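The complex is shown incomplete by one protein chain, all other protein chains being positioned as in the whole.
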Amino acid sequence: MSLDTVSIAQSTPDNVQPFAELGLKPDEYARIKEILGRRPTSSELAMYSVMWSEHCSYKSSKVHLKQFGDKAPKSDALLVGIGENAGVVDVGQGYAVTFKIESHNHPSFIEPYQGAATGVGGIVRDILTMGARPIAVMNPLRFGPADAADTRRVLPGIVAGVGGYGNCLGLPNIGGEVVFDETYIGNPLVNALCVGVMKHGDIKLAKAAGAGNLVVLYGAKTGGDGIGGVSVLASETFGSGGSTKRPSVQVGDPFVEKVLIECSLEIFAEDLVVGIQDLGGAGLSCATSELASGGSGGMQVALDKVPLRDPSLSPEEILMSESQERMCAIVEPSKIGRFLEICKKWDVTVTVIGEVTDGDRLEITWNGEVIVNVPPRTVAHEGPVYNRPMAQPAYIDEVNSQKVNVPMPNSAAEIKAAVLKLAGAPNLADKSWVTAQYDKYVQGNTIQAQPDDSGMVRLDETTNLGVAISTDANANWSYLNPYQGAKLALAEAARNIATAGARPLAVTNCLNFGSPEDPGVMWQFAESVRGLADGCLEMGLPVTGGNVSFYNQTGSVAILPTPVIGVLGVIQDVRTRTPMSFTSAGLELYLLGQTQEDLAGSEWAFLHGQRVGQSPTADLAREMRLIELLLEGNAFFNAAHDLSQGGLSAGLTEMVLRHNVGAVISLSNPAVDLLSETPGRVIVAIESNKTSQLQALATKYSIEISKLGTTGGDSLTINESIISLSELREVHTSTFPRLFG
Amino acid sequence: MRVGVITFPGTLDDRDAARAVVAGGSEAVSLWHADADLKNVDAVILPGGFSYGDYLRCGAISRFAPVMSLVIEAAGKGMPVLGICNGFQVLCESHLLPGALTRNSDLHFLCRDQEIEIVNNTTAWTSSYKSGEKIVIPLKNGEGSFQCDDNTLAQLEGEGRVIARYVGQNPNGSRNLIAGITNARGNVVGLMPHPEHAINELTGPSAQGLGFFTSILNAMVK
Amino acid sequence: MAKIVVDVMLKPEILDPQGNAVASALPRLGFSFAKSVRQGKRFEIEVEGEPTADQLAQVEKAAEVLLSNPVIENFVVRVEK
Partner (left out) sequence: MAKIVVDVMLKPEILDPQGNAVASALPRLGFSFAKSVRQGKRFEIEVEGEPTADQLAQVEKAAEVLLSNPVIENFVVRVEK
């Protein structure tokens, strides 16, 4: 294939170009021509097509995501907001924390191990790019039914891939979710969150400033990985192949990434970069155009200098390659010597590929010939924006008008059976089979990890400052009412942090949905964003970033709307945290919050094949009072555990099994008390002489409390039902090994 | 007392090991794999991680690092050397310790709190423990199954060179539940689980791993 | 006795971190022979008696569905004495 240069493009305006195959619509192609005043070269077409894909341009979601900015609460903590690789918040003592969640759904369906592994790798680079040392990861995962063949194919590989990559990087895995539902067959969700820490002064941005500064590519060599992966894998057409010799999957090399992290941190420590960007989706197209666009706009790159793993790659392919473990830095000429030295120390491949210019064009050459000459902003930040049609889907009224109709346990035997059924249900069963494949100890700062309500890591060994993070989604509620569902997930994530004694500070989110071209899905999406934005405003928590994953559907069946919300909080002294369970007998157990009959969207209803009714309505003012109560009560709570999926039944099961200390519980209306999933509830354990203190807090924050029972013994006793801990444990822990070996 | 902690490319638990060294009452000195100098340390720790990505075989590539020739030489002269997890693998690959560590029998990476029994408390790294003392420390690895031929096993057992065994169900298929071994002289110890992650109850399952780092003080006093 | 061998290698266009690690370790040890190294898997399958055509066909099938991952790997089946 001959080289398509800018001058050839000028002289052959009528050449037919495969824009449709690259995923561009005719009007998008026309706009490119209008921007350039000529037809694009094939390299320019490659860049625009990949950067204007849904995945990179957010063209369907942008108009909605704007609300996160428009409705943003005033927050002094926010140091870097949406728009950079990841948001940054001030956590005090001079520390800044950055965190973000991203999806790697389609790639993980195609190649579970590598898809999940490179998902972890990608989000870690986003965090690193901000100038931070990555300190922990979390992985919310969703699969088809636990016994489905597709699940048996993808789950072990995904779990091994998450572990394989994260463990090798030395990042403790401190939490996540494992949820099963029919709609995720063929659409597993692999979301990956990373959190990193730095000092305020160390924040780095993706900006190419200063004419004459050098553009430096470092890390792995470029191969044909995932060419078209962004536009193809992350769009509705995935599955239809491109060139057979170009792999559609990216393969990760965690060792190279680990070295890249250490090398980069050493480079940052010596303040050797002006701007920096990781190479993720859309590879060099994205990195060069975003860096240039973030600066004054001018940049010149000699693409032939890019070190290749596969010498047969064409310039278009090099621009689109998604080879992993690469970074692009802007370096002042006076500092390049030291930069190269550090790379040499770490044995990292490094090449100067261009320089910042004082023009406003991104110009890319191939052996001296100009193959790209574009205004970078039009590639990176001014892509198409769609206001897609949306309409409340018909199912909403239908399911909302129905009532959950499931058998409710009555007798002692039925109650016991219900508790055991929930304890062993795949969505609620012990997840050690998964989490034991993740290193949670590395770095020596992990205070809480699975199965705690939230992950918690220490930032400072002397002051014991720490952060806690929880990710949550309740897709059942989101299905019944996407607006409420998003708010409820936000509330749950915040509560999960507060139970441990950490104050919620900031939010990230990963919005997993079906096709935006389906007006019903678009409505679910818009309602979810509206709910989250409203919720964050009410709770005073800024959204610092996130990710949107569309086209998670099989045929016309979309996944449940699954907005995964991550909340980060701060705890001044990790030694004071409240653990999720008790270690001794004789403590009193109280329920904070009142139980209503909320069976719609509950696990009990799900286990009976029902997803109907009205989701609960989030009362965020009350949630905030509950959070304040928890933070104050942290001083004397022996344990606190959030109630969510599986209600009180699941909450008690998790608490008694944690340290093998039983409990005696008495309930006036056991069926509803155990199975309802009314939001905003927490179990706390206190010494009996602290009752009046708890009472006072309850009054102060007007939260209803009721006594559940007492800790102790070797069984979970609920009224007349006696469930021995060994039986409960057997049921709770055998599900995953039975299913996955 | 200066205890060196070696960092290879891909080492992960170096800072944890250094923290544990300090908690045990010594000074931690970081050593870089490419160093041609042991910086006058009195003992050396090879920490856990995935040096060189654990590609090929765990520890196989690290063993050729320049610093390793110095470690091998010093170990021969009696310097205390402790290899934890990946460090244990490097010591086996370097033939400072016999046997090899292979893929866990269930083929999964396994991270859990593990009870082990200290069965030899006469080495440089285990003298703070009582013989038969049981401790709980993290185990985390994908290739922790200790394997060797029958003669080597008989020799290790016969000479009392098994220093720690897993208690309860075998977590990885190690022969004779071996969690750690020593060389004939007792100065070189390899241990699969991670005492450096058990130096306090805040960040580990216990503080029972500290003994490995206090033992070394006794070794020097002698 | 004969055995059936299945060699599974990453497709040439797929990144091979392990092979790369070996390739860059060799020169450090003074070995200069390798232009590139790829690392794959070798399965040795023992069968009852001499391998039959039917067994080989079965092995082909097993190599495709179990021993290799067709998304990223190629395989070869052969009989070795």
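Observations on the structure shown:
Note that the chains are named A, B and C in the order they appear, and that numbering of residues resets to 1 at the start of each chain.
To be clear about the criterion, a residue touches a chain if its C-beta (ideal position, glycine included) is under 8 Å from a C-beta of that chain, and two chains touch if they have at least 3 such contacts.
It should be emphasised that the depicted structure is a prediction, and the values quoted were computed from it without experimental measurement.
For the chain that does not appear, the touching partners among the shown chains are B, C. When the omitted chain is restored, the residue from B:37, B:73 or B:106 that touches it is B:106. The omitted chain makes contact with subunit C at the following residues, 4, 7-9, 19, 22, 25-26, 29, 31-48, 55, 58-59, 61-62, 65-67. Contact between subunit B and the absent chain runs through residues 56-57, 60-61, 64, 92-93, 98-100, 102-107, 145, 147-150, 173.
Heads up, the rule we're going with is that only the chains that are shown with their structure count from here on.
When the C-beta contacts at A-C and at A-B are tallied, the pair with the greater total is A-B. Inter-chain spacing, taken between the CA centroids of subunit B and subunit C, is 34 Å. Counting partner chains per residue, subunit C shows two or more touched chains at residues 17, 21. The set of subunit B residues touching two or more other chains comprises 52-53, 55.
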